[in-house]
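Missing here is one protein chain; the remaining ones are kept as they sit in the complex.
Here the chain labels run A and B in written order, and each chain numbers its own residues starting at 1.
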Amino acid sequence: MNYTLLAEQFFNGFQLGIILFLVAAGLTLIFGIMDLVNLAHGTLYMFGAFFASTLVAVTDSLVLGMILALPVMLAAGLLLEFSILRTLYERNHLDQVLATFGLILFFNELFLIVWGPEGTGINLPPYLTGTITLPGGITVPEYRMVIIASGLLVALLLYVLVSKTRVGMLIRAGASNREMVGALGINIKLLFTLVFGLGAVLAGFAGMIITPITQADSGMGESILILAFVVIVIGGIGSIKGAFIAAILTGLIDTMGRSFIDVALLQIMDTVAAETAGPAISSMMIYILMAIILAIKPSGLFPPKGA
Amino acid sequence: MTEIMLKVENLVKHFGGLVATDSLNIEVEQGEIHAVIGPNGAGKTTLIHQLSGMLESDSGTIHFDGQEISHMSSANRCHAGMVRSYQITSIFKDFSVLDNVAMSIQAREGHSFRFWKNANKDAVLAGKAREILVEMGLEERAEVLADNLAHGEQRQLEIAMALATDPKMLLLDEPMAGMGPEESSRVTKYLESMKGKYTMLLIEHDMDAVFALADRITVLVYGQAVACGTPEEIRGNEEVRHAYLGDD
Partner (left out) sequence: MNLEILKTPRGIYNSLLILLCIFMPWIAPAIGQDFFTDVFGRIMIVAIAAISLNLIMGFGGMISFGHAVFVGIGGYAVGIFASHGIESAYIQWPVGLLMSGLFALIIGAISLRTRGVYFIMITLAFAQMIYFLSVSIEKYGSDDGLTIDARSDFGIPFYDLNDALTMYFTVFVLMVACLLITRKMVNSRFGRVIRAAKSNDERMHTIGYPTYGYKLTAFVIAGMMCGLSGLLSANFEDFVSPDMMFWTFSGELIFIVVLGGMGTIMGPLGGAIIFLLLSEVLSNITNSWHLIFGPFLILVVLFARGGVEGFLAKFEKSPEAKS
């Protein structure tokens, strides 16, 4: 086994985990607090990627473009909440699923028309294209470290917001017992709008920071959405802590699985069999993980109290 | 010597730091109506949840009709002969009144893995369901959607569904809640006429009904039984008057 490769894949997996967390955090709060099944959360991730690409191109600055994209994300999220999703809160899950499915189809098509099937992207400025050499000869691209660092920073800010502020207290209360928050005389509509806006910004942020690596294309939201579902099901709906742990776990297992399952299988079977079984098993690993966790804990690892 | 139908020993249930049921002991004799009264938050509904298997108890045992049922599923407790009713009406709203009751009948007629024969035309189910509706005075409403019943009628249907499972023991969670005086007295009379046929554990806020019906009363405060006795004993119990009955 090649330990440098192992370490590099660890960073790749950790970075995927960070992105997953940013998407899943908003998703889990929206599920937990508003009881809203929002399939269009992946669409917000796509928004972030495209808006930032455009703004970076216009301003010719990665940092400025991304910073400008954040309020745009907030506005887009609030607009979406205000125009359509708000009417869905009191609808059943089925209506929510279908309506947000409709949103996905619409926006994917719209973005396809505007930006074409090739999509768009962000070119990294020269100062971010290098690699960092860690002790032990492990090289990690600079930008990957930037993603991990900024993701962790946002996670930290989110933690402070949720655990140390009054709004955060309400969010936590809402996630564990929705009726109670309403009974406390809190303006629940405002709280919902705030949470949705927060979720939109987080998902958009994830979409923009990943774009220099993956490009922005129509439909990018759904592959991340389904992974984010797996994350919040594992973590427990409504739990930020659960989302974080499950996201990192999912990111690591998925990435490491894809790199090392073949190698591991070669120890126990011949080359042809391993080359067939390897991709098959690694593509299923996180779902198997989800199945195992659900079999043991049907409400995920960290179900909010009272749920 | 009457037999003990339900024996609850050292039953405990915590919710976080809150003790809902605190080392509770209750014995209900066969054929008696045993009322459980207590102020709001005393843990009465929690007790019903635990007895009916909706809530797993933290510790303690429940014996029913000679067998331990502490870890039995709700469905199996029902098959063993113990059925509950709900304080907040819990019916099949998009089914007809008759079909609501027929569901209970069907449950006691063995498994329902029968995929072909039309159950709507099943004379056995409908016939027995109709008998129950006649007993409860709901026969004229048999074909109405349960959702379209008046509130009091829904409360009656609630009890009818429990009765239709052919239980040995009924756990009645505020059966008279939300009923008008007329309906309430009808249900009281009905329950009285059922005395001896079913063993009943009755939770009720309507004290007139409780003192009229109950053979024995247990007073529950903060999950603990503070007194147990005949209606006269409870009425005369200073501690209970003080803690619960007030200036009555």
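FYI, a residue touches a chain if its C-beta (ideal position, glycine included) is under 8 Å from a C-beta of that chain, and two chains touch if they have at least 3 such contacts.
Note that the structure is a prediction, hence the values are computed from the model and not measured.
J.: Going by the stated contact criterion, tell me the shown chains that border the hidden chain.
T.: Result: the unshown chain touches A, B.
J.: Taking the entire complex into account, which one of B:His63, B:Arg108 or B:Arg130 touches the absent chain?
T.: Once the missing chain is taken into account, the touching residue is B:Arg108.
J.: Among A:Phe229, A:Phe244 or A:Phe302, choose the residue that contacts the chain missing from this document, as touch is defined above.
T.: Counting the whole complex, the residue in contact with the absent chain is A:Phe229.
J.: Of the residues B:Asn10, B:Ser73 or B:Ser193, which one touches the chain left out of the display?
T.: In the full complex, the listed residue that touches the missing chain is B:Ser73.
J.: Based on the whole complex, identify which of A:Leu5, A:Leu79 or A:Leu105 touches the chain you can't see.
T.: Here the residue in touch with the unshown chain is A:Leu105.
J.: On subunit A, where is the contact patch with the chain that was removed from view?
T.: So the residues of subunit A touching the unseen chain are 31, 35, 37, 84, 87, 91, 93-95, 97-99, 101-110, 112-113, 222, 226, 229-230, 232-233, 237, 276, 279-280, 282-284, 287-288, 290-291, 294-295, 298-299.
J.: Could you list which residues of subunit B touch the chain missing from the display?
T.: Against the left-out chain, subunit B lists 52-54, 73-76, 78-79, 83-84, 86, 90-95, 99, 102-104, 106-108, 112-120, 122, 145, 161-162, 164-165.
The working rule: only the chains that are shown with their structure count from here on.
J.: At what distance in angstrom does the C-alpha mean of subunit B lie from that of subunit A?
T.: Chain centres of subunit A and subunit B, defined by C-alpha means, are spaced 48 Å apart.
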